[in-house]
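Sharing a structure, written as structure tokens. Questions coming.
For chain A:
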Amino acid sequence: MADRLFRAEGVTKRFGGLTALKDVSIEVDEGSIFAVIGPNGAGKTTLFNVVSGVYRADEGAIWLGGSTLHGLGTHRIARLGVARTFQITRLFKQLSVMDNVILGLGRGDIPMGGLIRGPRSKEAVDKALETLAAVGLEKSADTKAGTLPYGDQRRVELARAMAMKPRLLLLDEPCAGLTHHEAVNLAEVVRQVRDTGVTVVLVEHNMHVAMGLADHVAVLDHGEKIAEGTPETVQRNPLVIEAYLGRGESGESHA
Partner candidate 1 sequence: MLYLVTVSTMVCIYIILASGLNIITGYAGQPNLGHAAFFGIGAYASALLTTKVGLSFWAAMPLAVVIAASVGFVLGIISLRLREDFLAITTIGVNFVVVSVFLYFDYFGRALGLGGIPRPSIFGHVLNKPEYLVLVVFLVAAVLLVCWVFSRSRLGLMVSAVREDELAAHSLGLNVTALKLAAFVFGTALAGLGGSVYAHFMTFISPYDFAFPVSITVMCMVVLGGAGTFWGPVVGAIILASAPEIMRFIQQYRMLIYGGLLAVLMIFQPAGLLGADSVFVRGGARLVARVRGRVVQSG
Partner candidate 2 sequence: MRTAKLKVFVAVLCVLGIVLAMSGCGPKRPEVVKIGVYAPITGPAAADGLAATNAAQLAADKINEAGGINGTRVEILTYDDRFESASAVAVAHQAIERDGVVALVSGSYSTPTRAVAPIAQEAGIPHVAGYAVHPDVTAAGNYNFRNSFVGTVQGKAGAWVAINQMNAQKVCILMVDTDFGRILGETFQAECEAAGVQVLSADTYPYGEKDFSALMTKIKGLNPDLLYATGYYAEGAAIALAAKTAGLTCKVLGMEGMDSPMFLELGGEATEGWVITSNLNRDDASPVTQEFIEEYETQFGIQADMVAASTYDAVLIVCEAMRLGGFEPAAIRDAIAGLQNFQGATGLIQGFTAGGEVIKPVQVQIVEGGEFHYYAVVDDPAIITPPN
């Protein structure tokens, strides 16, 4: 078995009287794809926001490799090698696709001479094009990011995260809003990313996507982890079935 790259232990997050995450623990193996699933409002995005430092956990510990992430600011966590995408894409819309990806390079460092030297060194452009090629967007490099179709924007966001050469890649509902065809393509890209040695944690509302992609699955419901295991075992877990189907209709309409 590979080493544990990421651990969250007993993470609790409250917003006023509402407990969004309650004593959640997960462990992720290096080089695997780990999916967190659950109905809407289960606390999946909150978990991501806690891990990436947007929120600070009220209780619990979060580790990446040997270092703790708890209490660090978002950009510090990013510099340690945690990259993420967002449920609704957050691109730098007025900037070109190339510039979006270049901003990911170097994890936010301002290299020597960065005050003076342009961002588009040959080395940077080559790396950015290489990353764009991985998501199939090398032809759109000079397009303004905001003008691309939504599916392409998702891929730019993924490329931007990949450009950071992260150790841990957090994908927040990567297939949301995509056509079936686009979703299948994206899943393939995610697998390729994993194959380069990057550990992937994804949050997914759509169980089929998550089950097809993940090596390991955790299920959240109302902020609590109710099941964990391989896709097959989780799929048969009665708690999970209840969470998804039992209150399915009413749960959806509250979203």
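The candidates were selected such that all candidates are chains of the complex that A comes from, given by their letters.
As a working rule, a residue touches a chain if its C-beta (ideal position, glycine included) is under 8 Å from a C-beta of that chain, and two chains touch if they have at least 3 such contacts; residues count from 1.
The structure displayed is predicted, hence computed values, not measured ones.
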Given options 1 or 2, the chain of this complex that touches chain A: 1
Residues of chain A defined as touching candidate 1 within the complex: 52-54, 73-76, 78-79, 83-84, 86, 90-95, 99, 102-104, 107-111, 114-119, 144, 160, 164
